[in-house]
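Written below as structure tokens is the structure these notes are about.
For this view, one protein chain was removed and the others were kept in their places.
Take a look at chain A:
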Amino acid sequence: MTANESDFIKFMTLATLEAPVYPNDYVKPLNQIENLGVALSPLPYKKYRYNVNSHKNGSSSD
């Protein structure tokens, strides 16, 4: 077990000691959303090129 892994496990243990405030399937209804948060910075890569194949049948090229 690496040091990172032991920290990761420790963190997970602490976070899951009690039942979460927001369960795994929690969704705030969109009609109650007042803020969208922070606008994320553009990615530092070349512009995305639309890939017809990956959006045809809902599957992507791995």
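Keep this in mind: a residue touches a chain if its C-beta (ideal position, glycine included) is under 8 Å from a C-beta of that chain, and two chains touch if they have at least 3 such contacts; residues count from 1.
Simple rule for what comes next: contacts and distances are computed from a predicted model.
The chain not displayed here is annotated in its UniProt record as "Probable Golgi to ER traffic protein 4", chosen from "RING-type E3 ubiquitin transferase", "UTP14C small subunit processome component", "Large ribosomal subunit protein bL21m" or "Probable Golgi to ER traffic protein 4". By the touch rule set out above, chain A reaches the unshown chain at residues 2, 4-5, 7-9, 11-16, 18, 20-28, 30-31, 33-38, 40, 42-51, 54-55, 58-62.
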